[in-house]
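Of the protein chains in this complex, all but one are displayed in their positions.
As written, the chains take the letters A and B, and residue 1 is the first residue of each chain.
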């Protein structure tokens, strides 16, 4: 790589400085605010009274939490290893920003949702950690649009703002509007998708074709990416059921998600073959569009969507998402100045929006007959100040929530994109994108070999 | 690949048509038949009475389900990535047929096992989804024998028939014969193994050596395959215990499987080294034979097999399976016209048969002393119409069940093989097998490179 560079990607001062300063800030803020909650504190032995140990929320949620954790770090991480020369950056920066984001999310979400007003402390347990993983998922989705084109310092800034925006957006949607969104179609995917697309629009690179030699996959990087795809696909039922209601809620959320995903695979393969010459399948579609059904069933996962309803959602999403890769992504790049490396518009933004619509319709159609009275109250949390809520009104609230997610995503993305355009973040030059050498020590041996062969 | 081809692998019409038609059929059939069961329906809030939420079957079985799910998609999928040019097909088609198979399995198994005669609906919960994964495992095993030699359309046909046969076979074995088979040595592995071998025999290709250049592994494809091996190996205890009885049943099935697998590893390494020149280990054995102990302990996993009994089963299986790779697979190919790409005869068919025999013996030897009376009734389900059953008779039933599995496997395979010989399915020519280029868009850059170097 002897090309002259107009940009300096040296992050020897900025990256360590940001990491250390922020980690110290985390320690101080955790020291002031974060404490164990009732179920993780040693006092539980005395205060649980006649509860069995197995009724600690840990046993309801920890297996799901671990699956979600795998999705965040292995799923998102390996899905982004598909580029021929950016596997380190894909899995490595995903690791960095997720590890940072979950700490900041515990604080931000804690202030809004788990603050104990009696002592001013945030009390955390397993559900907070699932929510932190959810929160950071929004930022990782946004990273997908920017993969290969930004510096790790930019990603940390994106995450700091992204988590903050997410926590506010989530509070408005869940607490104020009182929408339900167990799997986060709106809160996570719509927000994260449009957040990333808006940033990408702000950071548009007209000369990105200068690194076009690195913009594809190679054989084994595609196989690595399938690790990400499969762990996301397999554990998505845990994602959508992780914070659903105990008992039938979690059970039903798992079933709906499982079925929607299964249907998506079939239509993704169908459309992928149909739109390629000679009917050959495209790994990009298989890696990504097969997951869209999990996104779109997120909001309605804990509702009585019915098994065939889930299949229908998955069917449509496989079609929509694959068509997105074939037609919409090139269009966005050519005409809208949105360069979307991983195609998050097809995997997260559109399916997330669709999921919000499905959720609103399903909620509006809910009835005592289908849910039983107690079931309706449980599923939609028609309690306390919302005890007089009815399903049709709830449907309206769901639609309103979807708008909030869109506004936060697009508005927040434009704002953060403006910040990231400052010339201080060490981002790569146009001819240096999608190249791990910008930020990673790449051993000499294979390095030479790879340049010559461009494999 | 400029070789002339006598066959047309273009599946641009057939694959999309089959996928879409079948998915629409699934939606209609699910709409007519499939509903949430008691524990996943919103009515549970009212109808559970004084059960704790944690006693929902979801919490007994979901962690095991997720492990099984990983085995089906990552385990089987990556185990089949070992070929140098067929990793996309290995993991990708595995994904496709598993996603299709589980939907059809829910219907087929539901009609036989979960039909609520009061309203004609199949009521599904977590156990049905485990059983669907089990069912599709049989078809994935069969795929192993055919890897690289069939088209995805053929695989979908194989799966449609395979799932159907499986559901009938399972019903006969479990419900009519009243055999026990928690880990599916007979129902899954014996059936699936012989099903695949019989199809392979029907589809014999005398000139397969024309693609011999692609019939091996390369360094990194062998490492990818180890991902499959290890996830299968680690989660096999969950596989065998997933639908075992609550409490001690699941606990014991896990222990027996774990121990059997540990012993198998030792004898596989021993035999692999013993039968290679210079004592060098062969990755094919390590990838496959180390798993045979999990297959062979399947039927007896929930019985009082004793820990050392499990070790003995595993010990024998490691020996048997490795010898199979060294001696039997070449023999089958040369003299029996059975081309078994992954060696499923050594990993599933033989160990499955052995597992059926072990199960029959262990069942026949059961006693009140060893199990306690209530334990015996629970473990062997000596209830209702079988309340007068005794262990020795149960042993005979187990042996009969093994014959049923064999007959369904071989007979079904010959039948389905005959269907798959029709010249309409887009299968590859002999000189075009084991090559992802037949069905996948393979990027140009590395493609050229790989052809030249044949790496």
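Criterion: a contact is a pair of C-beta atoms (placed from the backbone, for glycine too) under 8 Å apart; a residue touches a chain by one contact, two chains touch by 3 or more.
Computed from a prediction, not measured in an experiment: that's the story for all the values here.
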Among B:199, B:263 or B:429, single out the residue that touches the unshown chain. B:263
Among B:54, B:336 or B:410, contact with the omitted chain is made only by B:54
Using the definition of touch stated at the top, determine which of A:69, A:178 or A:397 touches the missing chain. A:69
Out of B:175, B:246 or B:383, which touches the unshown chain? B:246
Suppose we count only contacts with the excluded chain; which residues of chain B make the list? 52, 54-55, 59-60, 63-64, 67, 84, 216-220, 222-223, 226-227, 230-231, 233-235, 237-238, 246-248, 250-252, 254-255, 258-259, 261-263, 265-267, 269-271, 273-274, 276, 278-283, 286, 290, 304, 306-308, 311-312, 315, 370-376, 378-379, 453-455
Note that chain A touches the absent chain at residues 10-13, 15-17, 19-20, 22-24, 26-28, 30-31, 34-36, 39-48, 52-54, 56-59, 62-63, 66, 69-70, 73-74, 77-78, 81, 87-88, 91-92, 95-96, 99-100, 102-103, 124-126, 129, 152, 220, 224, 227, 439-443, 445-446, 449-450
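The rule is simple: only the chains that are shown with their structure count from here on.
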Using mean CA coordinates as chain centres, what's the chain A-chain B distance in Å? 33
